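Here the complex is missing one protein chain, while the rest keep their positions.
Chains: A and B, in written order; residue numbering restarts at 1 for each.
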Amino acid sequence: MIWRALFGRLCISVVTLFVVSVLIFIGTNLLPGDVAQILLGQMATPDSLAALQAKLGMDQAAHVRYFMWLRDVATGDLGFSKAGLGAGNATPIVQIIEPRIFNTLQLTSMVAVIAIPVALFLGLLAAMHPGTRLDRTITFSTLNLISVPDFLVATFLVLVFAVYLGWLPSIAYLRGDETGWGLIRALAMPTLTLMIIVSAQIIRMTRATVLNVMSSPYVEMAILKGVPRRRIILRHALLNAIGPIVNVIALNLAWLVGGVVIVEQIFAYPGLAKLMIDAVLVRDLPLVQACAMIFCASYVVLIFIADMASILSNPRLRYPK
Amino acid sequence: MSETQKSMNPSRQFDELPDAPPKRKIRLSWAGKIGIAVLVFWAIMVVIGPSIAPYHEAEFLEESLFIVPGSDEKYPDTDFQPPSRIVLLGSDYMGRDTLSRILFGARTTIGISFIATILAYLIGVTLGIAAAVGYRFEYRGFTIIELDTVLSRLNDALLSIPSIMLGLVMIAALGSTIPLLIFLTGIIYAASVFRIARSLGQEVMVSDFVEAARVRGEGLWWIITREILPNVAMPLATDFGLRFVWVILFISALSFLGLGVQPPMSDWGSMVKENLPGLIYGSVAPLIPSLAIATLTISVNMIVDDISAQTGGKLAKRMIS
Partner (left out) sequence: MSILLEVDDLKISARKDDDSLLPIVKGVSFKVARGEVVALIGESGSGKTTIALSALGYTKPGLEFDGGEVRLEGEDVITMRSDHLRSLRGQRVAYLAQSAAATFNPALTIGEQVTESSVLHGILSKEQAHERAKVLYQALELPDPERLGRRYPHQVSGGQLQRLMAAMALCGKPDLLVLDEPTTALDVTTQIEVLKSFKSVIKQEGSSAIYVTHDLSVVAQIADHIVVLYAGEVQEYGTAEQIVSHPTHDYTRRLMHAVRPPPAAGQGDKTSSEHKRQAPALEVRNITAGYGRKRDGTTMVTVLRSVNVSIERGQSIGVIGESGCGKSTLARVVAGLLPPTEGEVLLDGQELNPALAQRSRNELQKVQFVFQMADTALNPKQRIDRILGRPLEFYLGLKGKEKRQRVGELLEMVELPPEFAGRYPEELSGGQKQRVNLARALAASPEVLLCDEVISALDSIVGANVIDLLRRLRQQTGVSFVFISHDLSTVASFADEIVVLYAGRVVEKGSTDRVLSPPYHPYTRLLISSVPELRVGWLEEAMQTQEAQAGIDRLVTLTEIGCPFFDRCPLAIKDTCDQEAPPIRDLGEGHLISCHRPESEFLH
C-alpha cells in the first residue's frame, strides 16, 4: 500500500519533469528567427547560416530537436554556450556551470543547516504559547517578513552590517581560494538574508501545523487524561505534525530557488542563479535552458521529498488494516 | 428569534433552542485599520500621484538647487543627495527626485500588478470553476476527456516551475515589454488561482444544495452563477489580496533583476536596482522604493490576516499553502 503510494508519487514527478522540460524547450524556442541567425548577425551568408543550422540541428522538426536535446541533457551534455560560438571557440555549458552549481549548493546548504533548526524552534515556541506576547511578536514579524520584497531584507542588512557597522563586506565575491574565516565572512550576508526569508515561512507554517494538531479532539482527550503539557506536545502533537512539518521544510527549500536569484544578484555571488540572469540579459538561450532545467529538476525533487514525507508519516499507510 | 417565536405561539414553551449564531460582522483590529488607510493612500496616489509630484520622473535636478548659500561651489553633485527640504526623499543615482519617481512609479508598479492579478483571476477562476463542475468534452455521449484532468496535470507542471524561473525563461525568449510582463504574470499566477478556485468550487460542488439544484434539473450555468459563485466569492476576494501581494513582489523582483519594467519609466523594483551602488555611501535611495513596496504589501496582508482570523482561520490555512 505504502509502496504503491510512493510509486504513484514518483511517476507523477517523472511526468511533471517531462512536461516541465517541454515547457522550457518551447519557451526557449519561441523566438522568431533562429539562434543561428542571431549568432552570426551581420556576417551571415546563406551558406554559413545553413552550415551552422545543420551543426545545431536546427534544420530538424521541432519535436525531433526536442528529443535530441532531451537525449543530450540525459547524458550530461548540456550543449554549448552562445558566447564565442560564432567565433568557433565555444565553451561547453557543463564547464561553465559546474563551479557555479558548487557555489550555489554551498550557499543553500549553509542556509538550510542553520535556518531549519532555528525556524523549527521558533515555530514550536510560538505554537506552545499561543496568544502570548512572544507568540504575537513572532507571528507579527514573520507576517511582515513574508510580505516584504527579498531585496528589502538584503539592502537593509547591507546598510546595517556593511555600511554603518562595517563588520561585513557588502558583496560576496568569491575568488575560489577562500578558506575558513574568509569564506564565512564572504558568505555571511547572503546566508543571513536567505535565512531570514526562508525561516519566516517555516516558522509560520510550523506554528500553524502544530496549532492545528493542538486543537484536535485527541489532544483535548490527552489533556483530560491528565497528560503533562510537555508530553502532549512532544508525543501527541509532534508525532502527528512531523509529516506536515517535513513537508513544509522541503517546500521551503524549493522556494529558496526564488530567493537565491535575488540574493546572488545583490551580493554579486557567483552562483548558478547569477549565471542564469546574466544569460537572460545577453539572451544566451542554451545556457538559460540548462540553468532552468537544473533549477526545475531540483525543485521537482524537493517537492517529491515533501510528498514522500507526508506519505511516510501517515500511520494509515504505514500500518494497513 | 426565540422572542418572535414565543409571541407567535405561546403554547410552544420549550421549543427548540435557537442554534443560529447572530451574523458576525468583520471588525478590523488596529493593524487592519492602518492597513486600510495605507491601501487607500496608495490607491489615491495611483490616480493623482504624477500630478502632485514636485518634478517629472525623468527630470534631472538643477545643480543650482543644491548650492549652499555662501559657498563658492558652482557645480555640486546632484546624485545621491540625502533628504532635504529641496528633495524630500533625496535624489537618485542620476540626480532625479526620489519622491517624484516614487509617485510616478506607484502608477506603474501598482497598475501593472493590479491588471496582471485581474488577468490571473479571470483565467484561473474561469478554468478552475469549469474544472470543478466537471466540464467534459463529449462526442456522441462518450466522454473524450475531462477538462479537470487536462488542466490539473498542466497546472501541476506549471506550479512545478518556480515562478521566477518561468519568468526568466520567457523574458529571455521574448524580451520585456509591459504588455508581455502583464500577460506573463497573469499566466503564471493563474496557475495558483486555478488551484484555489478549483478546490473551493469542488467543495461547494459536492454540497447538498448543489445536488438539490442538480436534482431539480438546473443547468450548469445556473448552478455556477447562482449556487457556486456566491459561495466562493468571499474566500476568493481574500485570496485576491494575497495574490496581489505576490504579484507585486514578483514584478518588483523582475524589475530588480533588470528584466521587468525598462527605463526610463520608473517602477519601484527597478528603482532599487538602479540605486543599489548608492548603498555603499549610505544613501537611502535604494531603501525608499523597497519600503514603498513593503508598506503596500504589509498593509494588504494585515487586512487579509484580520479577515481570515475572523472567518474561522480556514483561509489562513489555505493562504500559507
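Criterion: contacts are C-beta pairs under 8 Å (C-beta built on N, C-alpha and C of every residue); 3 or more make two chains touch, one makes a residue touch a chain.
Just so you know, these numbers come straight off a predicted model, no measurement behind them.
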Handout entry: Touch partners, limited to displayed chains, of the chain removed from view
Key = A, B
Fill in the blank from the handout: Residue list for subunit B contacting the dropped chain reads 1, 4, 8, 13-14, 16-21, 23-24, 27, 207-209, 211-212, 214-218, 226-227, 230-231
Problem - Hidden partner chain, residues of subunit A it touches - result: 215-218, 220-228, 231, 235-236, 239-240, 313, 315-316, 319, 321
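Please note the rule applied: only the chains that are shown with their structure count from here on.
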Practice task
Quick one: which bits of subunit A touch subunit B in the complex? Just the residue numbers, please.
Solution key: 12, 15-17, 19-20, 23-24, 27-31, 140, 143-144, 146-152, 155-156, 158-159, 162-164, 170, 201, 204-205, 208, 212, 254-255, 257-258, 261-262, 265-266, 276-277, 279-281, 283, 285, 288-289, 292, 295-296, 299-300, 303
Problem - Complex interface listing, subunit B residues touching subunit A - result: 31, 153-154, 156-158, 160-166, 168-174, 245, 249, 252-253, 256-259, 269, 272, 276, 279-282, 286-287, 290-291, 293-294, 297-298, 300-302, 305, 316-317, 320
